[in-house]
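A protein chain is absent from this complex, but the other protein chains hold their places.
Moving on to chain A:
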Amino acid sequence: MSAATAPVAPAPRPPGAAGPAPGGRRRPLRRGAWWTPYVFLAPFAAIFGTFVAFPAVRGIWMSLHDWDYLMPSKPFVGLGNYADLFDPTSVVFQKFWDGMAATGVFVVASVPVLLTVPLLLAMALNRKFPGRTFLRAVVFLPYVLGVAVVGVLFRFVLDPNLGVLNHLLHVTRLDRLLHALGAGDPVPWLTAQPWAWISLVGVTVWWTLGFNMIIYLAGLQDVPPELYDAAKVDGASARQRFRHVTLPGLRPVLAFVLTMTVLASANMFGQSDLMTNGGPGTSTRTALMVILDTGLGQYKMGAAAAMGYLLSIGLGIVSIVNFVALRERGGTRRPRRARRAS
């Protein structure tokens, strides 16, 4: 059904007439039957329903049971799995909250860097200079790597005794600086705190900053240059132009980047699983690692589902706070209208 009707959609647009040609007249809208939009939505709704909505509802059901899908009895425990997460004497309490704390540390340490460094890079790469496209590609390149590649690569780069990094630091004598800061010899990049967190944040920044930079670049190109011209005429300094033109113009983009980055950082799993294996001790074992181990390692899927829901609720609240804090206030829509008028 959906397969038969889907190809109809692109047909009315002859390929020759490229999109919104400047000054071109608009074609009258073609309206289909009332069910047309639903047919278009159907393929997505089917996938969303199968892989998101249904498992989410089933997860709530699971979290109310002592659930191991292979065991004959799956006793109903009500909110017991949730209560355990707030009961300091239960087996899961310490693990779960240690994991949540580790996730929190990572979010707090990585998000500010992942917000600012890509913005600075985007501003630098938004200028016109030879080799700009090449540099943009270079910065974006690590993002296409999978976490397995990044994790294993840096496990060897950062190995305290055999790694390239410590070798280079030693050759250049920069390790003395780190030793002065209290680092052991060799610098324990993956085997002691705070170095393990520094490594994990650093690797994550190297790996993902390209994505945020691309979003920022798109946002920067949407800030009307007339505003910069006007600000210059008014005698605004570079700093003032950044503060009063760039930042307000980027507000919606910032809200998006902040929300996505917080969610991505809170879902950190592969880096610490591969690079530190949750160590030293359990200090970098994130909430997701705890959930995976509980659900698929120890087969306590009910408890794992409850943990998952608690984490989701927490992230939902944080995301709402982010959006409210960065929402567009009255009057800030002016720049967009100004551009349209031009």
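In this section, contacts are C-beta pairs under 8 Å (C-beta built on N, C-alpha and C of every residue); 3 or more make two chains touch, one makes a residue touch a chain; residues count from 1.
As a working rule, contacts and distances are computed from a predicted model.
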item: Chain not displayed: protein name in its UniProt record ("Outer membrane beta-barrel domain-containing protein", "YCII-related domain-containing protein", "Peptidoglycan-associated lipoprotein" or "Sugar ABC transporter substrate-binding protein"); value: "Sugar ABC transporter substrate-binding protein"
item: Option from A:P43, A:G146, A:G281 or A:G316 whose C-beta touches the chain left out; value: A:G281
item: Candidate in contact with the missing chain, chosen from A:A101, A:L135, A:L178 or A:A192; value: A:A192
item: Chain A residues touching the omitted chain (full complex); value: 15-16, 18-19, 21, 66, 68-72, 91, 94, 155, 158-163, 184, 186, 188, 190-192, 221, 225-226, 229, 277, 279-282, 296-299, 342
